[in-house]
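Everything below concerns the one structure shown next.
Of the protein chains in this complex, all but one are displayed in their positions.
Think of it as A and B in the order they're written, each chain with its own count starting at 1.
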Amino acid sequence: MALLSVEKVSKSFAGNRVLADVSFEVGRGEVLALVGENGAGKSTVLSLITGLLTPDSGRVVFDGAPVARAWSPHRARAAGIGSVHQELSLNPHQSVAENVFLGSWPSRRGLVRARDLAARAEPLLARVGLDVDPRTPAGRLPLGRQQLVELAKALAGDPRLLILDEATSALDEDQVAAVFRVVRELREQGGAAIFVSHRMAELFAISDRLTVLKDGAVTATRAREDTDHDDVVRLMVGRELSDLFPPKAPPPSGEDSPEPLLRVRGLTVPRACSGIDLDLVPGRITGLGGLQGQGQREVLRALFGLARHAGDLALDGRPVRLASPRDAIRHRIAYVPEDRKIEGVHTVRSVRDNLVLPSMRQLAPARRLTTVSRGEEAALVEELIGRLRVKAASPAQEVRRLSGGNQQKVALAKWLPTGPRVLLLAEPTRGIDIGTKREIYHLLRRLADDGLAVLVTSGDTMELVGLCDEVAVLYEGTVVDRLGGPELTEERLVRASVMGTTSDADGTGSVVRA
Amino acid sequence: MSSSLAVSVAGLRGSRAAWAFGVLGVTWVAAVLFADGFDSLASFRYLVQTASFLGIVAIGQTLVVMMSGIDLSVSGVVALSAVVCAKVASGTGGGGASGIAVALLLCALVGAVNAAGVVWLRVPPMVMTLASGTILAGALLVYTDGSPSSAQVPLLNSLANDRVLGIPWAFVLWLALTAAAFWLLHLSRTGRYAFALGAGEDAARASGVPPASTAFIAYTACAVLAGVAGLVLLGFTGTSSLTMGNPYQLLSIASVVLGGTSILGGRGHLLGTVGGALLLTLLTALLTSWNLSEGVRQVVLGLLIIGLLLVYARERRT
Partner (left out) sequence: MRERALAAARGNTDLLALAVLLLVLLIAYQHYDSSLLTPASITILSAQFLPLILAAAGQTTVMLTGGIDLSLGAVLALAMAVFATYDAQGAGGVITAAVLALLVAVGAGAVNGTLVAYAGLPPIVVTLAASFLWGGVTLVVLPQPGGTVPGGLVDAYNNGWNGVALPAVAVAVVLVGWKLLRTTRHGLALYAVGGNEHGAYASGLHTRGVKISGYALAGVFTGLAGIGLAVQTGSADPTIGAPYTLNSIAAAVLGGISFFGGVGRMRGTVLGALVIGLLTNLLLFTGISPFYQLVAQGVILVVALALKTYLTREAAV
């Protein structure tokens, strides 16, 4: 008998059906991958299992017993279901140890002793390959390590079923390996896991079976041996997905290299990166690679005036100072951030309000006493929605009702009317389904062809290799390698990222930093 | 301009602000039918006149709340403008124009200081305005030595008590100020910036919204409006007191929230606040007409506010 079976569950939000008669099973000693585009219903079905939501119809059976109507995260955890979600559930102000046991702190005579807590947390942290002081406040750890603390927290409940929902999205390869080790241990002990990831390679590396969701319904369940990447993608999107990446720009012709639009020399952000040199050239997409948290994010934030920095920046050969986003915008630099719900879009505002915000100066000029022109506004919004194919019920729809991919389109589209010359994007497709990924890749290439200089950071090696004309690899805040043309391969990118070395032709490499 | 006006007012439909007017209408009809003394034109006139004092403060409060701020110094500012105007006017005599000018200038200064504290010193709005309100209360004590003067300022007297075409001037003034604030919040660039800052400051900054100038405009406008309310009150009662602004502190915020504006900022409509202020004034008048004791009146008002908020002002932020 299966450890968990989901039987014909349906769920609607405000009349909008997001799950329709979904059924699947997870056996003991099995790892099931749940695959699907954004909005296919993966997170919803997982929330039904973990007790965050209750189904409208159908039922969830765990360990032979149907879960109660009053299923809650508390009961799910007590029953032996542990989960790690993409959205962190840590309290940044409490210590790692307090977080690991959050909600079920072990106490003696009513009191929770910090030393006791730390001692009990140590083995769990070791299991997930984390070497941190359990008394450190969780908020001080980098994102990837916080995600591992989440995993340790899930393990603290001694789960028989482990749910990993995009739990590896912020992890580097070593950390992913630690997660896989935990999952395999659990499998050997007769437990089970449900694994969700947008990285196809991870899915195939860890799962025994794959269940594919599309538009709230199961399209197929396949054993790993019986399928491959192309097959799964076809099941997810319902069609063959060719040309994920657009063709690249031709390499610079002749001897003279093209004049950079934005020249960065010796860019230093305290405690993040130092001495970064970059040349952003019109028509080219430059990538910033490396393991997660090597300073990529801060480079982009500095170039948009969001992080204090030192170094020489020149735009069109003239030195510029970028002390605030307004400086950057005035120089026609645009930024699509990594945490788009915080810096990218206003989720509680309408698509219209989001799209026109950066263009307020044009839409509400001083000669109209800064009164916003509704006509021009509507025309602009309509044009942008059409141009990027944003799927929204109407321009008045709140952005939080859109799928992640469409939110990202809004975060990008709002800059287009400002006539940007430099486009900075952090993790442009994180957590976005493959269909929209493709649209965004092609859009970025078209923008580059129109003469923009594009700078992209990404933790997805395939994305950098497929999309970029050149990639600078960061390691502990400095550029350790630059790859372009035929040198730009996944293998060399990974090696430079992990080793912190320049990948010489003979492959030996020289250690830049220990 | 007229078409854009229509569009923004149409935005009221189906929104929480419309609820305020719905509840107001029902309550008013019920008051006329079932309560004594609400069916005459005179009572109607008196209601809109007294609602104007609260309403003027509340539209200023709306501007600040919309950008995720809050102004707890309005009670002090109301008293400030009345006290200063009375003192200057009784000193100089004349029509009181100089008193009015000095009072409003000081109010604008208080608003600017509030904004400076919030923007540059990064003190949370609640603490900053709380502190400036406390400082104002102390400063007024020192200035008046504890006993503020009364004064007859002819201009303010007629503004507060006279009528034009049967409509109280105070109400006309309220409507005019509402129109100006409506333009600022719903039709101008600054209003868009205020909404954006209220919906999320980080995303607003990253979109090029100028937080400083927006905050200065909102807080200064709020303080000046509270000052205007203080002047009208001075004209209405003929005296100034140090505590005359106190009722407007919490009631102005209650008007904003009952008008359907999110206290967290970024969502709402200015006209809702007008409905909220009228509703609160009507409810208070109703409770007074029933000869309830002060305590019972407050209990009922508190329960009514909570009940109304439960019906239509719940936050569903995900």
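One rule holds in what follows: contacts are C-beta pairs under 8 Å (C-beta built on N, C-alpha and C of every residue); 3 or more make two chains touch, one makes a residue touch a chain.
For clarity, every value in this text was computed on a predicted model and none was experimentally measured.
Every visible chain touched by the undisplayed chain in the complete complex is listed here: A, B.
Contact with the chain that does not appear here is found for just one residue of B:Ala20, B:Ala170, B:Ala218 or B:Ala254, B:Ala254.
Contact with the chain not shown here comes from a single listed residue; of A:Arg113, A:Arg184, A:His229 or A:Arg389, that residue is A:Arg113. Contact with the chain that does not appear here is found for just one residue of B:Gln49, B:Thr62, B:Ser81 or B:Ser132, B:Ser132.
Looking at chain B, the residues touching the absent chain are 70, 72, 117, 121-124, 126-128, 130-135, 137-139, 141-142, 145-146, 250, 253-254, 257, 263-264, 293-303, 305-306, 309-310, 313-316. For chain A, the residues touching the absent chain in the complete assembly are 50, 52, 72-78, 83, 85, 87-94, 98, 102-105, 107, 110-114, 153, 157, 270, 308.
Going forward, only the chains that are shown with their structure count from here on.
The distance from the centre of chain A to the centre of chain B, with each centre set as the mean of the Cα atoms, comes to 44 Å. Those residues of chain A that touch chain B in the complex are listed here as 304, 306, 324-326, 329, 335, 337, 342-349, 353, 356-358, 360-361, 363-364, 369-374, 400, 414.
Residues 1, 3-4, 7, 183, 187-190, 192-193, 195-196, 199-200, 202-210, 266-267, 317-318 of chain B are the ones touching chain A in the complex.
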